[in-house]
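What follows is part of the complex, with its chains left where they were.
Chain nomenclature is as follows: A and B, assigned in order of appearance, with residue numbering initiated at 1 for each chain independently.
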Amino acid sequence: MKLALIGAGRIGKVHAQAIYSHPDVTLAAVADFHQPAAEALAEQYASRAASVDEIFADNDIDAVLIASSTPTHAEYLERAARAGKAILCEKPIALDLARTRDALQVLSEHPVTCALGFNRRHDPQFSALKKAITEGRIGALETLTIISRDPSPPPAEYVAESGGLFRDMMIHDLDMARWLLDEPIESIFAVGSSIIDPAIGEAGDMDTAMVTLTTASGKLCQISNSRRACYGYDQRIEAFGSLGMLQAQNESDTRLRFTGEAGQVEDKPKWFFLERYAQAYQLEIGDFVAAWKEKRAPLAGAQDGLEALRLADAAERSLREGRKILLDASL
Amino acid sequence: MKLALIGAGRIGKVHAQAIYSHPDVTLAAVADFHQPAAEALAEQYASRAASVDEIFADNDIDAVLIASSTPTHAEYLERAARAGKAILCEKPIALDLARTRDALQVLSEHPVTCALGFNRRHDPQFSALKKAITEGRIGALETLTIISRDPSPPPAEYVAESGGLFRDMMIHDLDMARWLLDEPIESIFAVGSSIIDPAIGEAGDMDTAMVTLTTASGKLCQISNSRRACYGYDQRIEAFGSLGMLQAQNESDTRLRFTGEAGQVEDKPKWFFLERYAQAYQLEIGDFVAAWKEKRAPLAGAQDGLEALRLADAAERSLREGRKILLDASL
């Protein structure tokens, strides 16, 4: 697969490394709004810099990985679909439902392999959790508890443009909930606070939030988010069912244990998503390439982005109205 | 302290053993609706059987431990208060708020040491958690996650008279939440399902529930309950704050680890409350005796019973109305 990378920022670099390590993918070109960034990254991985227009016009390019800034995602996705290129798009497609639906409409008219960057679905531990549930290890799944905390809050100016905690941060957890519950979400309820950084509250957002989901068959799910965990990236999932419980735990650099006067001490969790999900990014590329080759759906697709966004929107409405929001499955 | 025990059933026996082991307490008498039960227990611990009337009339008796059936609690509590005896009463005082308030009224007119059997406050691990929070180990507390699961569901006929999951089971977790959050609860939201045993649903109750609490300052709390965890009694609390996280974990019989072809295996959690909270029952007696001697309030009192019941009632209303219920702090 000849793959062009659009976006040479932090996440673009992660993808470039993952592409480079994959034996079946060639990094055909790198584009970035900031040309020198594209050039530097291209040079590092024996590729070339190119403009976005050049990439979409190049018939030799099989696929694009969209890792540019959020407001450009939907347009690039549509252009890629029209150009018949396979797409791996960083989430979100867009911050509003209408724009996302438009993009999905284009995709339905120009069907190409389209994967969405819900990286956590590719994390080995969460994959193993999903597999164990599917195989019936815990019998019938009854409840789900998702803890997800970032190491430090974003600057207030970022918050303003991020779409808010539900769309920017919890959307990953909402996707995990959908993926693991594996049946229609019936209702959502949300509470939130701004107790870490008042500036976040002043910007109209929150830094701490909890959401409760229910499904059609009566499964219950709790999500807990915080923008700041001083000990690092806290990413855990607990699935409980009729035959037992599965707990995906945090990863740390080593399993070295020190025992001294202060107690037994082990490493704190890995610092942030680049560390925790390093392997997930590689597996994501692998799934994308395999889906393209095998003409099958990737593990996470554009529709999953739309569904997670619907949940995030409903969470915000619940927060505002102080009540449970029923989700119309027919939407 | 000369202490009379009212109720010689399962929980009465636990208390008898704890009383017997306490160097400063004498088991002065045992009463039970079923006279032979009182006699058997009295004999085992070198005490004597007596009627409830005899106990309340006996000026030699300093205190009563009310471990009889729930519907009798309020009446015995009031009689004990009027007789000037110190009281350790199993929770709940009553299943409805009005009856509970009446009993508290009697207590306010006849002030005696009155402890309520919220056994978990005495669990060494939860005590250590509370102490660590109070000492600032995690800085400002921001969120609380309480997981509480019984090993197996009660028979449906019990469910009918239990007051329902919120009043019968979650009330312990609501008390823990109040105790650890340590500030007024502002709102409560609840969802519930009957997915374990349909008979429980038909009896008008549920077997799986989740509740979300918020406090005046913006702290958030989640509680997750299940009536059946096949692996035993699942009792965990996670407190998260600005400087870190505290996790109270399950206890098990041993820490023996087996590693074989199937993985690394450790004991499952202790089976139920008698096993998990064995030590808590002893410490509860200790606190009660100390409070009586030192003329101070015990760790949990009648007012705590009232407050937890108010939360349980509000949870039920939230469930019914599908919305967040605001709690009037002035109530």
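In this text, contacts are C-beta pairs under 8 Å (C-beta built on N, C-alpha and C of every residue); 3 or more make two chains touch, one makes a residue touch a chain.
None of the values given here were measured: they were computed from a predicted structure.
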item: Whole-assembly copy number, given 2 chains displayed; value: 4
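We take it that only the chains that are shown with their structure count from here on.
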item: Centre distance in Å when chain A and chain B are each reduced to the mean of their C-alpha atoms; value: 41
item: Residues on chain A engaged by chain B in the complex (per definition of touch); value: 140, 142-143, 145, 147, 149, 187, 189, 191-196, 208-210, 212, 214, 217-220, 222, 224, 226, 228-231, 234, 238, 240, 242-245, 322-324
